[in-house]
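For this view, one protein chain was removed and the others were kept in their places.
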Amino acid sequence: MFSRSLGKQGASITLCGEEIALFRDRRRVYAINDRCPHRGIPLAVARREFPGMITCIYHGWTFDLATGNLDVVLTDGPDSPICGKVQVRTYPVAERAGLIWVYPGDEPPPPVEQDMPPQLIAGGTIVGKVSRRRGNWRYASENGIDDGHGKFLHRHSLWTTFRMMAAWSKARMEPDGEWRWLIRVGERVEMADTYPRIGRWPAKRPWWKFKSKRPRIGIALPGWLLVKETDWTGFEVYVPSDADNYYAMLIGVLPDTGLRGLLFRLRYKLYIGPLFHGQFNEEDQWIIQKIRIPPERLYRPDVSITAWRTHCEKHARGATTAAPSPAEELVESGV
Amino acid sequence: MFSRSLGKQGASITLCGEEIALFRDRRRVYAINDRCPHRGIPLAVARREFPGMITCIYHGWTFDLATGNLDVVLTDGPDSPICGKVQVRTYPVAERAGLIWVYPGDEPPPPVEQDMPPQLIAGGTIVGKVSRRRGNWRYASENGIDDGHGKFLHRHSLWTTFRMMAAWSKARMEPDGEWRWLIRVGERVEMADTYPRIGRWPAKRPWWKFKSKRPRIGIALPGWLLVKETDWTGFEVYVPSDADNYYAMLIGVLPDTGLRGLLFRLRYKLYIGPLFHGQFNEEDQWIIQKIRIPPERLYRPDVSITAWRTHCEKHARGATTAAPSPAEELVESGV
Partner (left out) sequence: MFSRSLGKQGASITLCGEEIALFRDRRRVYAINDRCPHRGIPLAVARREFPGMITCIYHGWTFDLATGNLDVVLTDGPDSPICGKVQVRTYPVAERAGLIWVYPGDEPPPPVEQDMPPQLIAGGTIVGKVSRRRGNWRYASENGIDDGHGKFLHRHSLWTTFRMMAAWSKARMEPDGEWRWLIRVGERVEMADTYPRIGRWPAKRPWWKFKSKRPRIGIALPGWLLVKETDWTGFEVYVPSDADNYYAMLIGVLPDTGLRGLLFRLRYKLYIGPLFHGQFNEEDQWIIQKIRIPPERLYRPDVSITAWRTHCEKHARGATTAAPSPAEELVESGV
């Protein structure tokens, strides 16, 4: 969630199936389980009468935002015997780079910077948008790193009108020196080729004489996608909400501020926002909610997906050496 | 259902999961299972060609409204051999106090007056409204008698603007001499108090100099709530429709008729209806559909709820000495 969208009113999010209420209190952000233990009413609609505390709208149970302790019960008097005996779960929360980061895990939380790419920590001018979408977050992140679809699904996007699109390529995934990115490296890239039955494909576009530089694409745990353009960097974060929905955070970062930053904001508003984070990304979104696997039948460029799956199984925080999922078993190792 | 809302056209209701069709025929009301036994078509849309009977729209099976017997089958001729061999379940039904009462139980029905509060039998001027709402009827009735929520949830209702609202109170539930009401009696009522962390609460409202009399609140089987004001009496009846929906009948009774009755109707239309049976009650309705229990964690004022639950287990018609429900077991006896 963007910091700027959380005001005095509480907000409600669902992370990994946990319903969480967010509040801003005297500039700090607090995250607390979104259910009053008394009768199960959501706390995201709690009243904000007392600093550092929220009050459930139903019976005035008043919880400390930092500890989750039930400190006051207005409708049971100053000596209410239940005070001090009830606690609501709170979640570690931080604000970095204009974004709110909540840790819903059971293990001790790592420093939030450990999970943020250096360019985002370095900051500058940060733009973007967040939305909750239908689909599983794994499909969203696999679609992000997927090597093949960019060359076909997005071929007619407005965003790629003036970009040279390869016909096909061979790629491998390799670690990045800078951060924990797994980078997609093209080993062979053909802009056009001659196919059986079809002949030459694709047709040349006349304005494709000026070679456009392809962005650098990478993926990293937990849920980061990197789209590094020449002067700015795009990040996409895919966050599991529940089994059928995910949050997509689409972020653009320019390392400068000042006039350059202002011009970047303008470029985002006029061009990058509506075309890249808009129409281009909506093509992906349509696909992600339509994916029906297993069964699946992978092909050569899906090495980007299988490398990412293997990486997750090895490096995901708290991952155990689990048996391969049925989908994994269907992957044809020979293709 | 209000008597005035059932005309010649049939109506369809769901009581305790039973789908029931209601008809008015020559001033009497009849209740009949809402399913033709032939092909399962609803009878609530039946044609009304013949007095005392309804005719299924599909094949003209014609049932006696009083007995539910299949007496005529128009499309099978006067000698139709199926006549007399098929019966649809009918339900005991009565009209009292301008309301329609249907008994969906399997046991012999008690006289309807036995389940009606004396003030309603006595009559006078009766106003109100009925609606079907999302939520379980038990939550609706528990919310009705709930001691604590009135002091917080309804603190900012328009209805309570000129009423003095207590900060907290201690109450007990005791039987009423007059009828089977379980009455909520305040043992100690504090209009404001000094709380840890918070200090004095609530702030005084300047117009609270004229002390307002608090209404007398009670609850009774099956599903009655009493809100006795100085000159008129409010009743709320919570009727189970199915596991996730209930009917709320909100009734106001003034013992007088004539000019006083007319003035009461006007007061209901302008003030009690929109404010008490409107906004105030909609706050409850929002809560009732949001309640997610078990688990629940009760507190001192919930003695009103636990007393009502115990009362139901002992006195509900047909109740057997069942094991306590899981929700009951979670109640902390010490609070």
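Order of writing sets the chain letters: A and B. Residues in each chain are counted from 1.
Assume contacts are C-beta pairs under 8 Å (C-beta built on N, C-alpha and C of every residue); 3 or more make two chains touch, one makes a residue touch a chain.
Treat the numbers as computed from the prediction; the structure is a model and nothing was measured.
S.K.: Touch as defined at the start, partner being the missing chain; which of A:185, A:275 or A:291 qualifies?
M.R.: A:291
S.K.: Just one of A:161, A:194, A:257 or A:279 touches the chain that is missing; which is it?
M.R.: In the complete complex, the chain left out is touched by residue A:194.
S.K.: Suppose we count only contacts with the excluded chain; which residues of chain B make the list?
M.R.: 35, 37-42, 50, 53, 55, 57-62, 71-78, 80-83, 86
S.K.: For chain A, enumerate the residues touching the unshown chain of the complex.
M.R.: Those residues of chain A that touch the unshown chain are 146-149, 151-153, 167-168, 170, 190, 193-198, 201, 287, 290-293, 295-301, 334-335.
Going forward, only the chains that are shown with their structure count from here on.
S.K.: How big is the rotation relating chain A to chain B when the fit is done on Cα atoms? Please round to the nearest 5 degrees.
M.R.: So the copies are related by a turn of 120 degrees.
S.K.: If you average the Cα atoms of chain A and of chain B to get two centres, how far apart are those centres in Å?
M.R.: Chain centroid spacing, chain A to chain B, equals 48 Å.
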